[in-house]
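To start, the structure under review is shown below, and the notes come after it.
Not every chain of the complex is shown here; the ones you see sit where they belong.
Chain nomenclature is as follows: A and B, assigned in order of appearance, with residue numbering initiated at 1 for each chain independently.
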């Protein structure tokens, strides 16, 4: 591979446009192509970044000098694009979730491995200092054995309404915390029980509460909701805590240390995920792409192996099944 | 009844000594008797307050001019004292939990009703402004229908070690939140699922996580722990939130707005529950006793009927059973 990673971005929505912007600013990346189903959008981003614009991702993938792609499409389109990229032998950064269900996720991984491609899944929490510090604090020599873990990810109802039946609380939001809990606990979830509520009529679950068991004996609690009124301060509430036999650690992302006040109310602001400051995007997403570029160029392993990324998927499937049946479910791996 | 409530306190530990102190300061109460199994302790409190000291609660209950008693003994001694007080026709303020199990609780209530006595259970959260404001905010005309509720009560491991097998996380701490959740949701819990962890060897559960269903369709999450290291800021973390179809409300008791800093660390302090300031006890406990005195004198109903206080008990029993069996359990009422 060259000293500079020649990269393309497929899907130019909220995340894809940020990927494009970050690559364009990265000294070891060369953003050579962008693609969106909306040709005007592709053209606009192409113009801003100097990349070539495409309307069809297969044309983009056919570029012979393209090393790598970010796939930032809606969940249900991940499989086609990722399999095609794998078959084209490209290095892939696949925005979470890996796929919209477990079977699709496994097909993507199979295609990657068959074609000798490389795959990194965009589990951004693995680059968030709050989560990584908690991971470090939960090392066995510091924490002892994990006793209990709790994760929360709550958002506002307008998100659920906007996404409607095209997504699900588990795959859209839940994959973050299932991945984080297993990573931080150094153990897989083996059994789950979940209940959901559906009163708002958004075409989606309002909330899902679960109790889970880890293989190492710890118990876990999961608290997902996108039922909050839209005036929720900061727009979301997410946190995680782990208590072990020797020490404990917790994080809370709700307050990011910055607020604005107008006559209509007080609002928080992003200072961690992908804040645009001084004209450029910094924070977790930029660090994630920096890692992707460097590890892709050097051939060193990604922070998270793609097989480990797959570990969250059967837990999500089991949570969905438990919420449907009202019974505890063993996770099938 | 007289214009002043002549009251006695049975059990002079942490809570009983505070009850005695609050009554002694109350203009409509006359603390005439105190009782503790430790005669020195009874004598000391008697000396401080001007009340008569007793070593045996039956002798105290035999005082003819005694109107009412606070019972502040360890959980497993509640039944004997409460039944005796009921049979003596006294008005009773019974510190939570009502009893150490459901059968004992029902025997107490039966004795109260058979003897025409009055009973108020010391559910202090019903006098905590944070919980009561949340209760008011969750009125149907403000909140709409409840969708999901979450309650947390976490403490440090030295409490579990100290109490050992003489108590349980559910009856010692859990009764607070089960009562509060049913009160604030305006609905009973009908089905529960719980898992517990026991790694610390305290003779007690370390933690219990549960998912519950309310009769009105809302789902609930309960998060109990006394496994935190003893250095936990403020010594506890408790919170509650409820999201409804129209609005939402939440409370967090962890930070009470006051801290001290020494070379060894930063510590919080109580400004809500029973702070002793300017030489007297104020806050939730004082308001609870003020209500008890006034309603007892006036004959008006207590904020919480004793039958409603009983509603928490079968939920605790079901949680214990689910944690033991690993299966969802329907609450038996």
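By our rule, contacts are C-beta pairs under 8 Å (C-beta built on N, C-alpha and C of every residue); 3 or more make two chains touch, one makes a residue touch a chain.
Being a predicted model, the structure only gives us computed values, none of them experimental.
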Full complex stoichiometry in copies [only 2 chains shown in place]: 4
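Following the convention adopted for this analysis, only the chains that are shown with their structure count from here on.
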Rounded Å distance between chain A and chain B, as computed from the means of their C-alpha atoms: 43
Residues on chain B engaged by chain A in the complex (per definition of touch): 145, 147-148, 150, 193-197, 199-200, 206-207, 209-211, 213, 217-221, 223, 225, 227-229, 232, 243, 245-248, 326-328
